[in-house]
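The other protein chains are all here in position, but one chain of the complex has been omitted.
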């Protein structure tokens, strides 16, 4: 299935956002996620199904002004 | 009937806004009018009935910046 | 003899600047002096004769910016 | 004889400043002159003898701010 | 090149207010001296006896200038809209200088009420001249709302402080290269007006600095020249300020110059 | 009222420099457009072949304006005095713009050399126009030395920064109410020139801002208007800037006004 | 008296950004030297390999300061709201520095989007620190929307120009005497920070001026002192500037004083 993760086209077999994060190696990482512009809390990632063409954001802390 | 004209309480027997303007001596004057905050065009003054407590504005050209 | 001390006309019998300072009660005071616009060091006051009309300045420390 | 005209070393046979100006082709030109830093009026150029090493300025009108 | 405002073409880039003059005659003379083709006016409650407004109207008609009625003193969208509607009938014009005031100490616009009122009035066919600030987000929305002209303040109305934030006015000019931009309010001297024009603004609107001058007609003429001077300078390409001095007179050929005193 | 400088009466209060123009024709057009009656010139070493100075002289004569020769580039009293003497003969005038430069980065005057040279030249019958600063102690001595005009800088020569220290220029005007005061140098835009005149200065002298403009003739006209605008404003009585806003449109009679939204 | 922000009490009135430092160590040292108790952070896309964010998070935790996540780079209400929601989970805080940017050249806030996003986020329990301008009509609506703090800009982000419009900042302080006001952005030097505090502002937030300094830790300490100096001065009652000079040293008793040289 083709989706867009952080702006880049990605192939994935993950069914849920949780699976995707694990697959991408973010299991223990301190991250936050959004799908198609909507925030998805950590607790909801397991139920959040992923569909072809979804735009997914996976973000982490960074320097800011 | 007690109404408020340009902020001052006034007694009038006028039934319409047109009659009121005439009664107040504005027959030929270049004025514009509003009743209870709404603009009333000159053409409509004849049909615009006046009710107890109406707040009426009668304005004319003035200096401005 | 009439002289001017700090801008005010004064009568004095003092012969020298040193005597004048003592007469005026400045014996122990921390002061500096000038006669007719010229500085007179403490050591020289004894020899400095006073003449009618001399303009004498007797100054002390004061606040300054 | 070696002199300096407008900052440049020059050979000349002229005896006077007037002769020098003519020799340099300034006969009719609107110019003013100085020798060794002193102004020499036009009328005096004929009498002003030139000596080895003189620093001569020959100036003309120019744009200014 | 002339100034174009809602299809009206003006040779003069100075718009003048009509308030605070010592007498109608002085107002008349000042407007004439200013060369202004557009003057701002307002509407106020009329007393049948005094008929103040009727006499003022005669005066304005004689001047033969275009009038731009304002909504001065309005604090809400509703007040501003109704005032504009009355003004349209009273002055027989679709033009309105839209003021929705946020605060009495600074008389600065309520940008939110301003945009809402501009949208309503543009929808009703008004040609809106919004009195705004140099804020770009409000400016964007005013243009979306249908405004074809923007009038940012120079400084608080009547303060005469000049241009309080030239950098922001520069940004606004750069961000809206095509939109007619008029500096309105805060101008106290011809040098302020000239500066606004040098920044590339299309026109200047002022009142107090002329009306309260010792000689209003003389000051009106002074502002006309200041505005024209600034415009001409903008079109002629101003030099860039430089940090260091640069000789204007040529250095080459300086008499008495020797290498040892060269710099 | 006209400008009086050593008995010469000028209607124009703009003095223009003749340097740095792209061509003689542009210089000619700019001087004409400026309306200047006085232009500054200099003298430089002449080459017999090039005869540059001869051609420049013809150009100036055609302009039919009064010339004010400068001593630009002089660093010592001696250089300045001899240069002035040569200029008097060359330009057939007793007028001289006296420059004794202290420092090449700022081109600011050496006030001490300036006063000394002014004393010498005044003694020899020159009419000295000293290029000075807003310093009052130098100004006092320049007047004692015989100067009847003072020319304080606005900012470093050629910087185009405008008036670097308006408060000091104000003090100078207040301290010398009668002496003709001309702001010389640093003016970069008509708004700067207007401001100088609004402060009560009698005239403005500039060069770079016109010569280096995209369109020098257009800019010259812009400065002429800016100077005139500032002068007219000064004579007409400028308003005082105020900290707070003050409504220009009358507050009395505002429609929809209720006590509960009164301010 | 301490600074109160949404119930958090801070002794330091300097808030510091964490971006643009040459190294994590320098960032660490600068934060320590600044004495800041609150630092701004952001969130960005994470790469599984680089794990940049994870390392940064460790660094921040060590600092033991309160974090204020921003929504830098957001241009729409939707982007800002979702970014804030992600930040809340990521940084485990209800605080958010809300930025909705109108324009990339000035990075100034979109006041309309800002108010809308502030309303939504306050409704969701966020403590919103809005990055705004000195506009009072936006400020009123931000407070209505639930903001308890306002952060007007001093000048465009990263410009280091200082306070572009001090008069407007003064008006804002006067209009909101009780609301905590923090000058955010544009501060380039401790003198700018001190000036903001002298105007009565409650705190200053900056980043570039420290991060891009030759010695960031030294500059951080300089800003800490500048902010403290300005605060102390505000509390101690600043003198009013005066137009004329006034002798500090007493005039009475000046030696050599005679009536004839009295002034």
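Each chain carries a letter (A, B, C, D, E, F and G) given by its place in the written order, and its residues are counted from 1.
Following the convention adopted for this analysis, contacts are C-beta pairs under 8 Å (C-beta built on N, C-alpha and C of every residue); 3 or more make two chains touch, one makes a residue touch a chain.
This is a predicted model, so every value here is computed, not measured.
Q: In the whole complex, not just what's shown, which of F:17, F:35 or F:113 touches the removed chain?
A: F:113
Q: Among F:63, F:102 or F:244, which residue is in contact with the omitted chain in the full complex?
A: F:102
Q: Contact with the hidden chain only, please: which subunit G residues?
A: Against the left-out chain, subunit G lists 17, 19-20, 42-45, 70, 72-75, 79, 82-83, 86, 104-108, 156-162, 188-192, 194-195, 198, 207-209, 211-216, 218-219, 221-226, 228-233, 235-257, 261, 263.
Q: Please output the residues of subunit C touching the missing chain, sorted low to high.
A: Those residues of subunit C that touch the unshown chain are 6-7, 24-26, 29-34, 37-39, 41-42, 57-65.
Q: May I ask you to list the residues on subunit F that touch the chain which is not drawn?
A: Per the touch rule, subunit F residues meeting the hidden chain are 102-103, 105-106, 108-113, 115, 133, 135-138, 140-141, 155-156, 161, 164-165, 167-168, 171, 174-175.
To be clear about the criterion, only the chains that are shown with their structure count from here on.
Q: Would you pick out the chains that touch subunit C and also touch subunit E?
A: G
Q: Would you mind telling me which chain pair, D-F or E-F, is linked by more contacting C-beta pairs?
A: E-F
Q: Using C-alpha centroids, which chain lies at the maximum separation from subunit A?
A: Relative to subunit A, the chain whose C-alpha centre sits farthest away is C.
Q: In terms of residue numbering, is the interface formed by subunit E and subunit G classified as same (over half shared) or different (under half shared)?
A: Same; most numbers are used by both subunit E and subunit G.
Q: Using Cα averages as centroids, what's the distance between subunit F and subunit G in whole Å?
A: Here subunit F and subunit G have centroids separated by 44 Å.
Q: Please work out the Cα centroid separation of subunit B and subunit D, and write it as a whole number of Å.
A: The mean C-alpha positions of subunit B and subunit D differ by 94 Å.
Q: Going through subunit A residue by residue, note those that touch at least 2 other chains and give them in order.
A: Within subunit A, no residue contacts more than one other chain.
Q: Pull out every residue in subunit G that's touching 2 or more other chains.
A: Residues 167 of subunit G touch two or more partner chains.
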